[in-house]
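Yeah, one chain of the complex is gone here, protein chain that is, but the others are all in their spots.
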Amino acid sequence: MKFRANLVIGGALFATVVVAGALAPFLAHTDPVMDANLMNAEVAPGSEFWFGTDAQGRDIYSRVLYGARISLTVGIVSQLINTVIGVCLGLSAAYWGGWWDDFVSGLTNLMLAIPSLIFALAIMAILTPGLTSLLIALGLTNWSYTCRLSRASALSLKGQGYVQAAKVLGYGDIRIMLTQILPNILGPIIVIGTLGMGGAVLAEASLSFLGLGIRPPFPSWGSMLSDARDQITTAPWISIFPGLAIFMTVLGLNLLGDGLRDILDPQSRARTA
Amino acid sequence: MSGEALLKVENLRLDLVVGGRRFGAVKDVSFSIGRGETFGLVGESGCGKSITALALIGLLRAPLAFGGGRILFKGREIQNLPDSEMRKLRGNAISMIFQEPMTALNPLSPVGRQIAEMFVLHKGATWHEAERKAVEALANVRVPAPDRRVKDYPHQLSGGMRQRVMIAIALACRPDLLLADEPTTALDVTVQAEILELIRDLSAAQGTAVLMISHDLGLIANMCARVGVMYAGRLVEERAAQEVFRAPSHPYTGGLVASLPLLGARASHGRSRLKEITGVVPAVTAFPEGCRFNPRCQARTEICIAEDPEETALPRGGRVRCHHHA
Partner (left out) sequence: MLQFVFRRLLQAIPILLAVAGLIFLLFSVIPGNFASTQISDGRAVMDAEAVERMNRQFGLDQPLATRFATYVGKLATLDLGTSFRTRQPVWHLIGERLWPTMQLAFASMMFAILIGVPLGFLAALRPGGIVDTVSMVTAVSGLSLPKFWLGLMLMYLFALQLGWLPSFGYGDGALRNLILPSIALGVAPLALLARTTRAAVLEIMNADFVRTARAKGMSERRVVQWHLARNALVIVLTTVGLQFGSVIGQAVVIEKLFAWPGLGSLLVDSVSLRDIPVVQGCILVIVLFFLVINMLVDVLAAIIDPRIRYS
């Protein structure tokens, strides 16, 4: 088997972030929210504060570790919601066809016409900022590609012998969709889900940066960056580390997605970049 | 064959390169084609016919590579020509028609322009002249209303029409040799005959020699004076077309002939079921030891497994590569 650099590096990066988030209470030096100490404000990175401190004197290293929890939660949960919505709509549209298919296709086109960040922003406008709202906003706005993909793949499988055979055997529609079609289109869906997770992490950071996601003092990487802007001249490290953390996480997910695509969905490699 | 051959292929070897290992996809293939002659190459798919043709025109691409032997075109060795020299021959003195008329033309370019390119490339014509000549070329391949058709895009034409355009392109520069790789396989049966007739008439009129490649022995027998039969990368038999039909010498050729459906008198002689050759052509990476046909051969003996047969000249002309040839 060929050495797959993107899979290995991506997996390693992502695993690092997962471990960092999971073990944050053990790895962190201080409490990410409570341990503000103005005596230690804007200390440069060193032996005591590895990544330095912010304007309130909080340890950035500890906050970055805890930030992984928020990013991963948002990334995984919202992408899971998207995938479930996309797969359900796409599969059923392909399988049942008719007006339902027209409706789903119309809805998908509609979703594609609104830039997803704008849509998430609009939903955040009517909800109170916070984790749950973020999950809803990001989970409802990014399923169109998954839906299109599962519809197209299911459509090509629908006419195949074994699906027809299952129909003849009297299997129910739902059962055929879940046991005969879904397993065979899972590969590309996992790929798009992994890439989408990276997108969700970025979107969470963007919304939090704009003050419409996770609100301070909770340590989301995005909101940390939003605070950091004012200190960029005096304490650039406040900006550097949370940004690197986002970059690492998303890079890991993107590499992982590319690597998975090579394995699970080789023929689409050429097309979807 | 009398006089100097137009094309002479000597001990051609073509390799499939997989992970640094070279497998002989085509091995020890020799044949020659005289000026204006129509030579047929026949065999099941995967036996090396198409890549032999690609090698002749210098279009082998990875993972295939030239492995050895000589290709003489008008007495000149061309297998190692630099690309800039080969390009002067390609399309000009040697041209090629491919199997898939659906995809072989650029979808974004009017067909007239795609024909005109030939005159610009090889004859130094201006685009204006070339476009005019393209109309003539289309008329030549019996396309109705050629002055209007030149402006059409490939997707507006039927498969047969597109193949006519391909022929117009291939014959535009009056080449000495035309390589026709399964030119009618992708077409409707009724269109096939018209296309073959077109190739035959035009090549005869221009004095163009044709290398006709097909898996269809009947088609080859109709078109060609001489036939080469390929199996698993080797030329197993090479003879006059009627001889091949009348008395096939190699068991594989025999099998091909026996699998042909026959019409008319011979059909009524009571052959109830078409014969088939059992098994399939092995993959290039898994060619058997000894004679490559031995796993499928009904006349197989020990020697066929132990030894690769040499080419033997047949008394009535032609060659065969078999330990037990008829």
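For reference, chains read A and B in written order, and residue numbers begin at 1 within each chain.
The rule is simple: a contact is a pair of C-beta atoms (placed from the backbone, for glycine too) under 8 Å apart; a residue touches a chain by one contact, two chains touch by 3 or more.
Everything quoted here is computed from the prediction, not taken from an experiment.
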Q) Which chains here would be touched by the one that got left out? A) A, B
Q | Residue touching the undisplayed chain, where the options are B:Lys27, B:Arg90, B:Arg149 or B:Arg234 | A | B:Arg90
Q | Residue, one of A:Asn109, A:Thr132 or A:Thr179, that touches the chain absent here | A | A:Asn109
Q.
By the contact criterion defined above, which parts of subunit B meet the unshown chain? Give residue numbers in ascending order.
A. 57, 59, 83-84, 87-92, 95-96, 98, 100, 103-109, 117-118, 121-122, 153, 155-156, 166, 169
Q) What is the set of subunit A residues that contact the non-displayed chain in the whole complex? A) 6, 106, 109-110, 113-118, 121-126, 198, 202, 205-206, 209-212, 222, 225, 228-229, 232-233, 236, 239-240, 242-243, 246-247, 250-251, 253-255, 258, 269-273
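Basically, only the chains that are shown with their structure count from here on.
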Q | Whole-Å separation of chain centres (CA-atom averages), subunit A against subunit B | A | 54
